[in-house]
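Only one protein chain is missing; all other protein chains are in place.
Coming up: chain A.
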Amino acid sequence: MRAKINEFLELWGTDLWESTIQTFQMVGISLAFSILIGLPLGVLLVLTRPGKALGNKFFYQVLNAFINIIRSVPFIILLFFILPFTKMIVGTSIGVKGVIVPLVVYTAPYIARLMESALLEVDRGVLEAYEAMGIKTRHIIWHVLIRESRSSIILGLTIATIGLIGASAMAGLVGGGGLGDLAYRYGHLRYEVDVMYITVILLIILVQGLQSAGNRLAARLKKD
């Protein structure tokens, strides 16, 4: 048994390790950009709702429709559909670099939606209390709106990250690498089932770990 494991690791260890690193790279970098874009979009969605602080029906509806349109396109199609855009932004449309752009385009609107629903949970009265104390709107957004919904935000980001891991598996199609690509190329195309099983197990561990960590952090941040 031990000999078998050693043999397997010798053969595939390097590939597995590199693929894992690639997955982490793709997911980490895309997640960071997606949050930077998605969170403010979520805040805008909440604030520009008719009747809210910066209520602007036109802006809200345009943003709303825009997000829905991007979210309607399956990732695999989005990946190819925005190739020219990807090339314009990062100068290439292949490799880890080339896959990050479509991943961000795919994930940011999703995060915006998740943030919107998290932020909407905040009691309007608290926001009003701060408004009544003469606190600036940008302070209210950060110190009240986002702070009070931080537990739901963490849960939302956990969901988004797991979705991102799934989407990154398709990155192999543009040479992005990663665990999903490894499983597809060797496991499916070359019938090396062992590799496929191992990558799937790795992905399961990754997703389980992320979800538990997210749940635990959210519970700790929640104080009511």
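Just so it is clear, a residue touches a chain if its C-beta (ideal position, glycine included) is under 8 Å from a C-beta of that chain, and two chains touch if they have at least 3 such contacts; residues count from 1.
Rule of thumb we're sticking to: contacts and distances are computed from a predicted model.
Chemist: Between "Fe-S cluster assembly protein SufB", "Glucose-1-phosphate adenylyltransferase subunit GlgD", "Methionine ABC transporter ATP-binding protein" or "Thiazole synthase", which matches the UniProt record of the unshown chain?
Modeler: "Methionine ABC transporter ATP-binding protein"
Chemist: Using the touch definition from the top, which of A:29, A:83, A:120 or A:135 touches the missing chain?
Modeler: Final answer for the missing-chain contact: A:135.
Chemist: Over the whole complex, note the residues of chain A touching the chain we left out.
Modeler: Within chain A, the residues that touch the unshown chain are 123, 125-126, 128-136, 139, 143-144, 147-148, 150-151, 221-224.
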